[in-house]
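To start, I am sharing the structure in question, which I have written as structure tokens.
With one protein chain withheld, the remaining protein chains of the complex are depicted in position.
Letters A, B, C and D name the chains as they come in the text, with residue numbers starting at 1 for each one.
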Amino acid sequence: MSRRWGMVIDLDRCTGCEACVVACSAENNIATAGESQAAKGRAIHWIRVERSWEGEFPNVRVRFRPVPCQQCDAAPCEPVCPTYASYHNAEGLNAQVYNRCIGTRYCANACPYTGRFFNWFQPSWDKPLQLQLNPDVSIREAGVMEKCTFCYQRALVAESQAEAEKRPLRDGEVSPACVQSCPSGAMVFGDLNDPASAVSRLAGLDRGVKLLEEVGTFPKITYLARES
Amino acid sequence: MRRRTFLMFSAATAAGAMWDVAVEHGAPGKELVRFIPETKLIPGVTVWRPSVCAQCAAGCGLSVRVVEGDAEVVRKGQSGLIKVGLAKKLEGNPGHPVNRGKLCARGQAGLQVTYNPDRLSHPLRRTGPRGSGQYAEVGWEEALGELHARLGPLASPSATSSLAFLTPPLRGQRRALIENFLSGFDGSALVSFEFFDDRVLREANRLSFGRAQLPTFDLAQSNVVLSFGADFLGTWNSPVAQSLSYGTMRQGRSGVRGKFVQVEPRISQTGASSDEWIPARPGTEGELALGIAHVLMSEHLRPAAAAGSAGRWIAGWSDGLPEYRPEAVAWKTSVAPETIRGLARQLATHSPAVAIVGGAPLAQTNGLFTALAVNALNALLGSVGKPGGLQFTPQLGSIGPAAPAKSKSNAANLSGNIQTLAQQIRTGKPKPVGALLIYQANPVFAAPPDWQVKEALVKVPFIASFGSFTDETSSLADLILPDHSYLESWVDDLPESGAAEAVLSLAPPALEPLHHTRATPDVLLDLAHRLGGPVAKALPWKTYEAMLQDAYTPLRHLPGSVSAASDDEFWSKVKDQGGWWSAGPVPETKPTAARGRSQPVKNQEPEFDGPAQDFPFHFLPFPSQQFGDGRHANLPWLQEMPDLLSTAMWGSWVEIHPGTAQRLGIAEGDLVEVSSPHGVLRAPAVLSPGIAPDVVAMPVGQGHERYGRYASGRGANPMAILGTKTEPETGALAWAATRVSVRRIGKGELCLFSVGPLEWGAKQLKR
Amino acid sequence: MIFLAALLVAGLGVLGMALVKADTRGAPGSVAGESTPAAASGLSSGVFTPAHRTLLEAMEDYFDYFPTPVQPIAFNHKIHIAKGMKCLSCHAGAALGPQAGIPSVTFCMACHQVIATNNPEIQKLASYAAEGREVPWQPVNWFYPAAHVRFWHAPHIRAGVDCTTCHGNVSQQTVAVRQSDLNMHFCLSCHREKEVSVDCATCHD
Amino acid sequence: MNAIYGLFPDTDSARRAVKALGEVSRRLRFQPRQIVVVSQEPLDDREMGLPRQHTWMPWIAACGGIVGGTAGYALAAFTQRTYPLPTGGMPVVALWPASVVTYEFTMLGAILTTIVAFLATARLPRYGQRVYDAAVSDGMILVGVADSDVNAWRDLEETLYEQGAERVRQFSTA
Partner (left out) sequence: MTTRERQRLEAAPQDRDRLTRDLLRPVLHTSPRIYLTMMALGAFVLAGLVAFVYQAYWGMGVSGLNRPVFWGFYITNFVFWIGISHAGTLISAILRLANARWRRPVTRCAEAITVFALVIGASFPIIHLGRPWLFFWLIPYPSERGIWPNFRSPLLWDFCAITTYLTGSLAFLLLPIIPDWATLRDRAIGWRKKLYRVLALGWRGTPREWHRLEMAMRIMAVVIIPVAVSVHTIVSWDFAMVPVPMWHSTVFGPYFVAGAIFSGIAALIIAMALLRKILHLEEYLKPIHFDHLGKLLLVMSLLWVYFIVAERLTVWYGNATPEVAVLLATQRGKFLPLFWTMVCCNFLIPFPILAIKRLRTITGTVIASSTIVVGMWLERFLIVVPSLEFKYLPFSWGNYRPSWVEITITLATFAAMPLLYLLFVKFVPIISMWELKGGEHPEPAAAAELAPGHEASDPWEGTLPSAGS
């Protein structure tokens, strides 16, 4: 049986530190947009930490949740792409094939999580910042959609490594940059098809909820609700 | 069908339209020269190398992902490409006991320190007037020669003026090196400066627990955590270590979920995670702690004696703190008496429980009292040195070279702060400052204006800076000798907190230097060698690596993470592991006995800078999630990382309670003017429900005048309007004790990541 | 008539505005830090197909055209292989990682200090080594960045794919030339035959 | 090719001319189908006394529609099967979305076959010289006989003038 990558985000552990946000930018060659572009809503963060305020002073509470692409099983972004740039792969990822993308931005509209990003301009890095670019991840040119890939390149490296060592992949061996960095351990990643994996176990907890479950997208990210 | 047979026509049309950009490619003549690589890596294969994070004082271990790549370098005056190992990602060192493989946002953005486009690549000599930023490139020999020439006279016993060395608080061999270096200079001063220093807490811990050290919290086993203003999940102390144990506290144990209460006037990133937010009035946190202690004692939940020596410093402790009845405390702190009682009962019944204090409560004129009060509360709760409570990371004792025995004249050496340095420069007493060396510290940006730091520094005849960037302070320098980045250097650190064991973070350079820079420790050793005399004697090593090896190989004989048969084997294992950590008791620095004070501390009312009728708001500068105290403002990743609560990017803002804002006619995004008796600043307003109505808060970090392309001229600097009130016993700046007034100026520009409503469930949609 | 004149003026006005706006370069391409135009970085310029450095390159890519490189030294593969060297002797990275790699000039000089030192090509090599410079070898097989291809040699070598499958019989070549159109069809037909992944994300990402 | 024709100012005279030509056809040895009528606007075949027109065009169009629809479904279905990409957990070839494409291709097929059928059955385009007079575009109706015996032209000319032709012209290609 093939793998089905999934993630659990424990909102009771999440501290909103945004280590995941920077980890993602670093791993995935996400260019900074600059102030004027960011002010227009064009900053790219494949994972963002949403916050909301509740209550009136002094009984104020804050809630937040990190939102990457939910890698839906029934993803609305996929059927609408006219060129199959957005598609579902065997490991359950909503993959985006950049060179097949012509930039209709239809998928971005279809995504109820607003988890897809468009390259409004050609990304650029002031020299020598380009030296930090991850050679395993391509740079998306202007006019192309991009999104969270669950750091698939890491999974491929790990799989290749395991294959070279002639052993199966271990649970927890593969983790996206956000999960790897999360200081409070709020994020767990793994194979949902493996009932013994940490992610399968946690996804089955009573606290588990899906984001916008009513839209019927069947996300592969389970949020564990905060207990207060 | 072949693509090349397709749509030839349309492509040809496009070509016609855009012909001007087409150039011949693959012509060898136009390419840069390629130099022979100095190291060999397998192309495309990742190597993980250890390093030590220098982004804050936590001392986390790094794991640097190094992959071969092409870098543009200059070799023998010719620029060309060379294949070198390039850092692609910073992750936590999985074996390191402080951060255990994790790393915060600021730590990860450290990659952009090394590859920053504004990093200085050559030694520079000033050509224009001071502060003009006009420099010319010079060679290292020339630069070192000049430095030698300038410092030589100061090193002689007959020198009439002294040398000052301005650094952030340093630990480990870097500190030892600089101290030893200065020992050769008569009347020299090692001045350490950090805006958010924890001097008050260290002093309180010295008094209460005999350890002048920041504590380590075993949150993983705590059931109740009560934090007084400490942003321990964000920026304070060792945030990664604390976040790690916080996660376990919440959901890492079966059946137990720790509760977390935060006391602060503005919800910080940490406060946002709390189960309960208690906006006590600024400066009254100590009283609140004692109010809780009162309940604990009066309800016989804990005996007063449990506090032991920590209670000794609180007046009236042994009598059960009669002045701190919840009703009385409530009146001052504006926290309901039931809340105080409830907290006390929870703390007592759900042990282990721990109280944390840090940040703004200690930056009041009564900061020491507050810290002692919380320490006493911790002691009363029995959480000192216990699982789930507050501990102290063992400090490696006498390792490395001690500064040579102080000669008679050296006794006058100052280990001072920036105010005394400024004083010394202005008055010329006890000796005029003949030269100033600056290493990374930026007091011109971060010190309150009334300290007149810049005005003082420009009077120093010679300033040299070792910084990698020109900032507000180093741009005053006459000579800049840029350091390697920490990924390119030998790094060591002795984390003060964050682990239960004694930790040495140490790593060789993870990368080859990208620019024509030199590691400052090596420069100082070279300089010491050139200067000769006592300086050279105090620093006999040729390289910093040799010094480190000398200092740390003796650790082989202690029980620790590395077992080795020889010193060489030990050394190479330590280098591979990225440090050494103890696995048993280590000889510690002798705990500093409580001395210099015998009287208990009475409650003192906090004093504020500025009359309340003219300046009705408490001004709360807070370390920003992105930039800490501002040193990371030149990193674009952090500039574009949305602030958790305001979602602001690329700028600074003033946080105001919506009710207050309405009263003042201020809408979200409006430009407001914040005035204190010491200055005025302008920034856009952010209406935040999580701030007390009489407090306005502002993130520290923006408002740099000169700090590279990403930070310069961006936002406002809250330090520029701070008063100079200090905590009287420690002399620490009471940076949260300034009062301000606020008024609307007009429309402002605010770059927000989220322009949606503040509440997810909001139905109110009018804009 | 007045109406028409007004219309004409308006039309010309809009045209003029569009031309003027279109001429102010820099502003829209500027990304991180307001003062930095996109062109400042080596990675981008405001080109028509920004995934390519130049339009010419874009067209070459589009029509699967790969210019034949001119090598600084006429390296003779045939001789080296005839002397018993293996591909991996020099291109060791192929078995270990994504890239096969080209050996450094120091590697070449290990033998050519003594072997065939009279050969003018070897003398060229020696002069590079003496200058501390690498030989500016030109890539023979490559993908345009716009293809977003992630190709790793090692898994192919592990799977027993012979080097000649893609690179042709180099033992019969002198200067290496591009032997096959390394396009998606080429890759896919082999992947399909061997029943290995044909998932887009395996190679494109 | 040659012909003789008369130009008639109205349909009545033209009709009479057609009728008259029909009557004289046997005598002057030409077939009724050699009678040429050209007008600037459609004329009623029956009233003109011409044979009733008949065409299979609607059926051709319907067949074209069926072919188009089949092709559309095939395109949607088979091409997706050749490179199956599962999207959103849905079947690779789904009925509902394929129906839209099928429908559009049905219509496209019908439209294209109609156009082709029209051109084919109306024998257009044809740029060679045929019996025509520019006066038709002034509203005249041309009635004539094509490829008739040249010897009969005098009789024909008379017949045409008798029925009210404004002018009678001869037409021949070199």
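The rule is short, and it goes like this: a contact is a pair of C-beta atoms (placed from the backbone, for glycine too) under 8 Å apart; a residue touches a chain by one contact, two chains touch by 3 or more.
The model shown is predicted, which means the values in this text are computed figures rather than measured ones.
The chain not shown here is in contact, across the full complex, with A, B, C, D. When the omitted chain is restored, the residue from D:117, D:152 or D:165 that touches it is D:117. The missing chain, though absent from the display, is touched by one residue of C:104, C:183 or C:197; that residue is C:183. Touching the omitted chain from subunit A are residues 37, 40-42, 48, 50-52, 67, 76, 79-84, 100-106, 108-110, 112-114, 117-122, 142-145, 211-212, 215-217.
One chain of the complex is left out; on subunit B, the residues touching it are 1-3, 6-7, 10, 14, 17-18, 754-757, 759-763, 765-767.
With the whole complex as reference, residues 9-12, 36-45, 47-48, 50, 53, 55, 57-58, 61, 65, 72, 75-76, 79-80, 82-83, 85, 87, 90, 94, 97-98, 100-101, 103-105, 107-108, 110-112, 114-115, 117-119, 121-128, 130-132, 134, 136-139 of subunit D touch the missing chain.
Please note the rule applied: only the chains that are shown with their structure count from here on.
By number of C-beta pairs in contact, A-B leads when A-B and B-C are compared.
The mean-CA centres of subunit A and subunit B are about 30 angstrom from one another, to the nearest whole unit. In terms of their C-alpha centroids, the spacing between subunit B and subunit C amounts to 43 Å. Multi-chain contact residues of subunit A (touching two or more other chains): 32-35, 87, 126-127, 129, 135.
Annotation for subunit D: no residues touch two or more other chains. Taken in their complex, subunit A has these residues touching subunit B: 10, 12-19, 21-23, 25-27, 32-35, 38-39, 41, 43, 45, 48-58, 60-64, 126-129, 131-135, 157, 177, 180-186, 224, 227-228.
On the side of subunit A, the complex with subunit C involves touching residues 31-37, 87, 89-91, 93, 95, 97-100, 121-127, 129-130, 135-139, 141-143, 149, 152-153, 156, 160, 163-164. Residue ranges on subunit D touching subunit A, taken from their complex, read 85-90, 97.
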